[in-house]
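For this depiction, one protein chain was excluded, whereas all remaining protein chains were kept in their positions.
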Amino acid sequence: MAVTDNEVKNKVESTQKAPQDTQNAKPELPNTKEGRLVKELLEKAPYAEGSVRREKRIEFRVPAERIHEFLEIASEKFEMLMQISVVDWLKEGEFELVYQLWSVSESVHAFVKTRISRENAKMPTVMDIWPVAETYEREAHEFFGIIFEGNPRLGPFILEPREYEKHPLRKDFNTLSYVKTIYGEDFDRYDESKTNYVI
Amino acid sequence: MSLEVPRELREEARKHDMYLTPIAKDTYELFFGPQHMATENFSIILKMDGNRVEKAIVNPGFLHRGFEKLAEQRPYFTNIALLLRICVPESDVPENIYSMAVDEIVGWEVPERAIWIRTVVLEMARVSSWMFWIMGFGNEIGLYTAGQWAAAYRERLMRLFEELTGGRVYHIYTVPGGVRRDIPGDKWLRQLRDTVEYIKSKLKDFDEILFDNYITFERTEGVGVMDKRFALKHAVTGPNLRAVGVPYDVRKDDPYYLYPELDFEVPVLKEGDSLARVLVRRYELEQDLYILEQLLDMGPPSGPYMVQDPKLKNLPRFKVPAGDAYAHVESTKGDFGAYVVSDGSHKPYRVHVRGPSQSHGVTVLEELLKGARLADVPVILKTLDNCPPDIDR
Amino acid sequence: MTMPARVVGEEKVKLKKSFVKPWIGIKYLFKKPVTIKIPFEKIEPAPKYRGFHTLDWKKCVGCNFCGQICPARAIEMTWLEVEGKMEKRPHPKIDYGRCTFCQFCVDVCPTGALGFTESYILTTDGTEDALELFNWVPIHPDKVRELNEAYGDYRFPVVRIEKLGDGTYRYHLRNGEVFEFKILGYGIRPPKKPTPAKPATEATANKETTKPAEKKESKPAEKKE
Partner (left out) sequence: MGGDFISYELKEFKLFEPLFRWARKKSIWLVAFCTGCGGIEMPPLVTARYDIERFGMMPNPAPRMADLFLITGYVTPKTLKRIIITYELMPDPKYILAHGSCPINGGVYWDSYNVVKQLDKYIPIDVAIAGCMPRPEAVMDGIREIMRKIENGEADGWRRYRENYEWYRKNQDELFGEGWRERDAKRWLAWL
C-alpha cells in the first residue's frame, strides 16, 4: 500500500498549498520531478501559471491566445496528447479547454487549461503538433461548436447533421425537451403537480 | 446451338455500361461495415483502386448514446450503471476510472479489501477481454477453432463474474468508495484459481493453433506498419504502442491499486506491424494470468469493502466537493481515462472519457489502411483492437 | 515505491512460425464438448444473479428512494387499491422497458421491501397487450420463489397482465392464480378522491389509436406446451 499512502500524503500537501496558490503570485514548487518539470516549462513560457497537483499530476493555466505557442514548447517534454476535454461553464459564459498531456519519458500527466468565451468560440488547431488532435478537435467542435482554425475536417463526425447543429453537450441544450420533439412522446415521469420529482 | 448473346443485346448493354463491357475505371467506393463482424458496428468508407485501398474515411457514430450528457443528469452513484456501457467487452474499466476519479475528488481512502477486489476484477476483465480478442482475431484470419475455444473459456470467467457481481457482462460492481458486494466466499477464490490454472494450461494450445501458426504469420507479417514517432504523435497507447518499442504501461508508469506490489513484465517489440501487435498481446495475456496468481497468493485483506462515510446514508443526494480529477487505467485496448469535474452538487458537472480507440481508431486507422489490400483491412482492424463504443460514447 | 519497469523484448515475446504445430489441435476432436445442450440441459444462474424484482407490500413505506436512485427512471410510485382498501403508502411500479437490472434500488431500500430473485426470462411477442408484462408492481418474494421451485426454471412469475377499465389490473400468475388490484394514481402524494385524469393512461390511449389495428391479441405463454 506504499503508493496509496504516498498519494494521500501528496494530496494533503497539495490541499494545504492550495490557499497559498491563490494568495501568492508565484507559489513554491516542490523539489520533485514534477516541480522541476513545471519550473523548466515556466522558464520558457513565463506567461503561463503552473502548479503541482499531486504526484504525477501537474497543471498549467495558459491564456487562450498563446496556447499554440505553449503547447509547442510543452510537446518537447510531453509526447502524447491524450485528450482535449471541454467544460462548458454556462454561468461564466466560458468554455474551459483542458489539454491532457502525457509524458512518456517522465511519466507525468499535465492539464493545460485555458478559457475562451462561449460566444464565437475559436481556437487555433494543434494538429501540426500532434496529428491526433484532429479527432479530438472534430469531436469538440461537434459537441460544443468550438471552431478550430486550421482543422480541415470539422463537420458532422459522430452525430447526424440534425443533432450536430444543436451541439448537444452544451449546457443549454435540454435533452429531455429535444427527445419530446423528436420522438413524439412524453418519456419523463411526473407526479400530479407536474414537477420533476425524480433525480 | 450457340449460347452467344445476340448482337443487339450486346450493343444495348454496352450503351448502358453493363456487365458485358469491361469496367472502365478501376477505382470504386466500398462501404465497409457497419454490417461486418470485424468492424462491430463501425463503418469505413474505402476508396479502392483495384484491390488496394487508396483512401479510407472512418465513419463512426453508430453507437453514440451521449453518455457524457446523460452522466450530467444523474447522481454520482447512478452513473456507474451508465458509464460502464462505454467499453462493452471490458465493462469494469469505465467503472474503475470513474470511481477512481470520484474517490480522488472526495479524498476517500478506499479500504484495502476493496482495492484488492478491484485489482482482481480489473485483471479478470483483462483476461476475458483477451479471450474475446482472440476470438475476433481468429475469426478474421480464418482460424475459427481458436475462436471457439476462447469463447468457451471466457464463459468460465463470466460465471465467476456472475457469482461475484450478479451480472454477466455489465457488472455494475465498482462504485466510488469501494465495491458493492463482498467476495462470495473461499469457494469463489478456489474457483478463480482453478480457472486461472485452466486457462494457463490452455495457453500452450492457443500457441500451437493460433500464435505459432504459419497462417497467422503469413497474414500479419508486415501488414499495417507503424513507426515509433508516428505512434507517439498519434497518441497510440496500449499493446499497439508497445509493439513499436515504447514500454509505456499505465500499470507501471502511473501505478494504481496494488500494481506497484505486483511483479510482471512489459513486453516490447520493435517491428510495429500486425504480427508484433499480436505477439505483444499474447505475452500480456500470459502476464495477466501470472498477476492473478500473485493476487490470489496475496489473499484478500480483511476489513470493510466499502468506505465508511455518513454521507453515504442518502445515496441519491450524495454530494461531492468541487474539483476535478483525471484517472486512467491500462485496459486491453490501451490507456483508458476519465476526467470528472464536480461543481459541488450531487451530479457531476462534466464527465469526459478518453477511449483508447479514439486515437488509434480514427486517424491511425485511416493512415494504416492506405495502400493495404482489401483482405488486410479486417486484420489491421483487429490487430489495432478497435472498439467502436470508445469512439462514439 | 514503484518497481522499475521490467521490459522484455524479442527474446521472450517472439515466436517461431510453424506449419506442423497447428495440427496438434486435432486432439480436441476426442475431448468432451463444452456445449450446454440447452433445452435438455439446464444452467443455473449464480445465487445472487440480478434478475426481476420482488416487493413485500407490507414492508414498503413508499419513500421513493428507489425512484430517485434509478438511472433509467424506470420506477414510478403508484397508489394501489386491493379489494376495496387503499394501500397506505405508494408502491414502486417497475418498467422493464427501462430497467437496467443494476439493483441500486434494492441497495437503497431502507426497509428491505424491494428485493430481487434470480428469474431472468421474460419472452413476449411485441404486441401492446404483451408489453403490459413489462410494467408491473412486483409481487411478494415468497410467491416468486414458490413458482420458480414449482416449475424449475427462471421465468417471469406472471404470464399475462389483463388491463380492465377503470385502472384495474389483473395478474395471471403461472400456476393459474389470479391477483387483482386497482391503480388509483401516480406520484408521491396521495391522489384526490375522485380519481384524476392520469397522464400515463392518456398516453397509452393515444398510442393505441396510432398503432396499426392489425396487431393480433397476445396469447398466454402457457399455451406453448
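Letters are used for the chains, namely A, B and C, taken in the order the chains are written, and counting of residues starts over at 1 for each.
Definition applied: a contact is a pair of C-beta atoms (placed from the backbone, for glycine too) under 8 Å apart; a residue touches a chain by one contact, two chains touch by 3 or more.
No experiment lies behind these values; they were computed from the predicted model shown.
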Missing chain: touched chains present in the view: A, B, C
Hidden-chain contact residue, picked from the options C:65, C:101, C:116 or C:186: C:101
Candidate in contact with the missing chain, chosen from B:59, B:119, B:274 or B:363: B:59
For chain C, the residues touching the chain missing from this view: 33-39, 43, 45, 71-73, 95-101, 120-126, 130-131, 134, 156, 212, 214-216, 221, 224
Missing-chain contacts mapped onto chain B: 29, 31, 34-37, 40-41, 45, 47, 55, 57, 59, 61-66, 69-70, 73, 81-82, 85, 88-89, 132, 135, 147-149, 151-152, 154-155, 158, 168-170, 389
On chain A, residues whose C-beta touches the chain left out of the figure: 159-163, 166, 168, 173, 175-176, 178-179, 182-185, 187-188
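Throughout what follows, only the chains that are shown with their structure count from here on.
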Two chains sharing the most C-beta contacts: B-C
Centroid distance [mean C-alpha coordinates] between chain B and chain A, Å: 24
Separation of mean Cα positions, chain C and chain B [Å, integer]: 29
Between chain A and chain C, centroid-to-centroid distance (C-alpha), Å: 40
Residues of chain C whose C-beta touches two or more other chains: 1-2, 68, 70
Residues within chain B bordering two or more other chains: 74-75, 78, 253, 255, 260, 316
Of all residues in chain C, those that touch chain B in their complex: 1-3, 5-10, 12-19, 21-22, 24-25, 28, 34, 45-50, 65, 68-71, 100-104, 107-108
Chain B - residues contacting chain C, complex: 74-75, 77-82, 145, 149, 152, 155, 159, 162-163, 166-167, 170, 172, 180-181, 184, 205, 207-209, 211-217, 247, 249, 252-253, 255, 260, 263-270, 279-280, 282-283, 315-317
Contact set on chain A toward chain B in their complex: 1-4, 8, 11, 15, 56-57, 79-83, 85-88, 98, 100, 102, 104, 107, 109, 111, 130-132, 134-136, 139, 143, 157-160, 168-169, 171, 173, 175, 199
